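Can you keep this structure in mind? I'll have questions shortly.
Here the complex is missing a single protein chain, while all its other protein chains stay put.
So, chain A:
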Amino acid sequence: MKKRILAMLTATMMVLGLAACGATDTKDGAGDTSAAGSSSSGDLIKVGIINNDPNESGYRTANDKDMKNMFTKENGYDASFAYSLKNDEQITAAQKFIQDGVDYLLLSAADTSGWDSVLKDAQDAGTQVILFDRVIDADESLYAASIVSDMDKEGQTACDWLKAQNLDEYNIIHIQGVMGSAAQKGRSGALTDTAAAEGWNIVNEQTAEWNAEKAQQIVQSVIDSGEKFNVIYAENDDMAKGAVAALDKANISHGVGKDVVVMGFDCNKWALQELLDQNWNYDGQCNPFQASYIADVIQKLQNNEEITEKTIIMDEKGFDATTITEDDVNKYGI
């Protein structure tokens, strides 16, 4: 009996705890939006920004910082932010923003589906929606513009670069990201197609799920097997770093003019530094700096100009270790 009471107590405490968590979460959101509502003056453009959790990755941190720098009072914006990795929480936040009467709703959706009704509400309320970073499954008429990375192009740029290296032979270890993610699909697709067209040999193709340790084990396994390879195509910087750790252990030289060509993606600052030190050969950018593109769109909409291209694809560079400069590292490193 005593035990049962104890169990029930714990259970209720846990439920209460959860409820409390939920309550504080929404309160936070509400606090943000109401603060924005009270402080808005006539001239400021009201924007509500829904993003993924900035702790998710270096990319997201840079993205959030960029947004916060752009949408300030000094630049004429009254911005409120909401963060979540969950679609339903994002939708709730979006509904709040719409009720508060924001002029623009900027959205990086956690999930591609489930947004239709919210976007219709936004349309009815006269709120313009601009998508950034992620696309969603909704009719184009429901949003003003979407600013995205073209992952296929990122992969293609990298493969074109690799082709231009004119290696005697291509024996590639292909380390993939989490299967099915947009970045993985784009970056893998380009390599698979180019390898088929050019007759490159893919020694090993494995997913390390963005994980450096897994990448290290995969490359270690290829080294142990004694198979020859001279290119490592890792779909992000972390995995490239793991791969390089395995190479170092086995005394396989890598970098500019060495035995193995190392390729990474995302342009973390430390990764670009590796390029500058000639330890890696190539790093492809995945541009997190969407704020200036969004600001352009907002200005156009404010001036009642027509948005000709709904989908705006950002410029993304690929850095070569032989041409990268200190300035590039500071400017493009995230």
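Operating definition for what follows: contacts are C-beta pairs under 8 Å (C-beta built on N, C-alpha and C of every residue); 3 or more make two chains touch, one makes a residue touch a chain; residues count from 1.
What we mean here is this: contacts and distances are computed from a predicted model.
With the options "ABC transporter permease", "NADH-quinone oxidoreductase subunit J", "Glycosyltransferase family 2 protein" or "Cell shape-determining protein MreC" in hand, the undepicted chain maps to the protein name "ABC transporter permease" (source: UniProt).
Checked against the full complex, the one of A:A110, A:A144, A:A195 or A:I218 touching the unshown chain is A:I218. When you scan A:K46, A:K96, A:R187 or A:K241 for touch with the missing chain, the hit is A:K241.
By the touch definition given at the top, chain A reaches the unshown chain through residues 6, 10, 54-58, 61, 179, 204, 206-214, 216-218, 220-221, 223-226, 238, 241-242, 245, 247-253, 268, 270, 273.
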